[in-house]
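All protein chains but one are shown at their positions in the complex.
This part shows chain A:
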Amino acid sequence: MQRFVSRLVSAPRIPNKFLDCFPRKRTVNKILFQLDTRLTYNEMYPIFVQVSQLTDKDSISWKKKYPYLRSSDIMQMRNVLVTLRMQNKFVHKDVLAMENKLLNVAAELGNNDAISILSFNVVQAQENDTNKDNDQNDVETANRFIKELYDRNHHLTIKLIGDTFLKNKAYKKAEKYYKEFLKLENNTKLAGEVYGNLGEIQIKQVNGFLKAEKSWLKCIELLELERSSRWYFLLAKLYSSSEPLRAKPLLESCASIGFKECFKTLGFLELNYFQNYERAKEWFKLGMEITDLECFLGFFDCSLKLKDIGSAKNCLKSLKTFENDDNKKVIIDAFLESRKDSMELLQRK
């Protein structure tokens, strides 16, 4: 009892700022289970608190304070925050700052993944010229780290080299590095991302769609939906004309996590191919909430097919609000022109 009370009294107070932004224990535990982490919530929590309060001047001997801690654990803690950001599709600046601090701590502890990410951040910042404060020495050091890690066949470094080439549209080089990565690692989540990017390179090649299809199928097999929605969508696009029946469930998966581009595609699929107007209308309705012009057009058609004159008239009114935008006005005019008969019918009623 005495020990318990003294512990309560001596425990440092957790700042409100941290409590506001940090997720609930249940949520974090769920992610820890997904990521299959080595440390438990109770072991991680004090580190999270300490990292959130860390300033540039602080120097903490992590190994002494937390003897059970490894650099990979810090990276896993960062992954928890990244996963949370992906799932919520919401960026909290304090949590983002915490992610960066964790990255720095991991690099200090000698984690190669962290060193690699930081090195690439420095190089990219210099390329983008966004951070002029970057010292030339920093860039040189970053390059040296990248080279050394590449020589050691460090997986993430190889992937990040591929990503950099892909960003700079050097597709052949990117493909080379991605393939190199896949030789080393082909059944992890990281490999899933590589498969996704590789598919995007392959689809651009002549008759590369078969390879792209295979890559994307592998990608969605390895990655969870939140991280692979883009490739779900691209795969659905690939199927949409030749095998709409295969495209539909992929698009529905995308829609389930709110991938906004898929609402109109799903709507048109239901409207034009399966001719299920009720369902198409529902998809268009969702698309209209994010003010997608094509969804308004599809909704108008669906309403007419279902003889829902009221909805069609309301949709027409809403369409007029887009007319301020010149590009959209051209499309609306073309649409109204092609629906002349329907418009007359509407006016009569």
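A few points about this structure:
Assume contacts are C-beta pairs under 8 Å (C-beta built on N, C-alpha and C of every residue); 3 or more make two chains touch, one makes a residue touch a chain; residues count from 1.
Operating definition for what follows: contacts and distances are computed from a predicted model.
For the chain that does not appear here, its UniProt entry gives the protein name "PNT1-like protein", which is one of "60S ribosome subunit biogenesis protein NIP7 homolog", "U4/U6-U5 snRNP complex subunit prp31", "AP-2 complex subunit alpha" or "PNT1-like protein".
Among the residues A:Lys237, A:Lys260 or A:Lys313, only A:Lys237 touches the chain that is left out of the figure. Within the set A:Thr37, A:Thr265 or A:Ser303, the residue that contacts the chain not displayed is A:Thr265. Interface residues of chain A facing the missing partner chain: 203, 206-207, 209-210, 213, 234, 237-245, 247, 261, 265, 268-269, 272-275, 294, 297-298, 301, 327, 330-331, 334-335, 338-339.
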